[in-house]
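A protein chain is absent from this complex, but the other protein chains hold their places.
Entry: chain A
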Amino acid sequence: MDKHFIFLFAIRNMTFRKLRAALTIIGMLIGISTIVFLVSFAFGLEKLVKNEISNGNAMQLIDVGTGNSQIVKLNGDAVARIKELSDVKAIESISNVAAMEKTVNKDKPLDLSFFVVSKGYLGLSGYSLKYGSDQSLQKGDGPFPVLINEGLLDELKIEGGQAAIGKRIYLDLIVPKQITGSEPVSLPDLEFEVVGIVDGNSASGVFMHKEFVADIPINNFSKLKVSTISVSNIEAVQKQIEGLGFKTEYVGETVKQVEQVFNLFKIILAGFGTIALVVAGLGMLNTLTISLLERTKEVALLKIIGVKSKDIRHIFLAEAITMGIFGGIIGVAFGYFLSRVTNKVIDAIAVNSGGDPATLFIFPFWFVALVLIFAITTGLLTGFYPAIRASKINPLDVIRYE
């Protein structure tokens, strides 16, 4: 039988009983839009969290440390050994030094984090320069040039922005023994010049390049950042570094854990939506069964005219699938609309409270396609029973009854 007729017939039957079809489709719409709304929210949250964890090229980075080991040292020799490993692109280092600022508030000295970093460290760590220039980080005869974190400006009572460039700060440094490799060293009252302001995602601190610290005894590093040539072989590199006795951390592992948590979260949210969809499916089954009971005479007529049982089944399945398609498309569209509106409202509230707008809902194409397939499958499944029942109607029973 002509497939075009089967679907045209399905649509005609739906439009013939408009209110009933509309109510059934609204049921589907609620189920599908709930799934779309909740799961796209989970996708959005997952992306926000993952971005927070793994900004920049973090997925290609391994953090290397010594853990609590007193034997393994993270020094120039360690850097040389790691550099020899295949697939290692670059190694950057950071050494943590304790610092104290006493000039701003004489009664209450300010404890600061002071980091001695290799040249590429800040870039690899996702810091970006907001004001000033990296090029100014040239050691002249004057004070040591440093970059400071935006969050530190208030604490040092320095005006923000471009005005902060060129300001002098005075710090007492205490280089711990883990960094000197022997005894701690105290360096009082050193003068520094702010040459740049960085924004970043970690605690506020002062950054100085390793090249300028000839007179500061830095022999060990607190941490190394190892970048690899590609993401695919990062785990192999990680294993090799661990083979050298170091402790490693790779943000991908955290991301994987986050993904696992969010996958569970998505399943739970999709579960709520599925309950709504199952209720909608039962509503559809009810509609189709009532429609079949009303149309017993029509089915008998079709059989007497010569329509095959197989085609009768297809006619009822087509109605169920058509409702599934309509419910699916309208449901996805409504879910999308609802999430956009919700995102706008939340953004407005966030901006009013001094926050940043964010994308809270994400709709991967495969997910939208999957939801549509799910809707059509629900339609198909609910259509089976009425379709089989219709195909088994004996026209004689109808004729005799009349």
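Keep this in mind: a contact is a pair of C-beta atoms (placed from the backbone, for glycine too) under 8 Å apart; a residue touches a chain by one contact, two chains touch by 3 or more; residues count from 1.
The rule is short, and it goes like this: contacts and distances are computed from a predicted model.
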item: Listed names "Cell division protein FtsX", "Protein NrdI", "Thiamine biosynthesis protein ThiS" or "Putative ABC transporter ATP-binding protein", with the criterion being the UniProt name of the chain not displayed; value: "Putative ABC transporter ATP-binding protein"
item: Touch criterion as defined above, residue of A:163, A:304 or A:369 at the omitted chain; value: A:304
item: Those residues of chain A which, in the complete complex, touch the missing chain; value: 1-2, 4-5, 8-9, 12-13, 15-16, 297-298, 300-311, 394-396, 399, 402
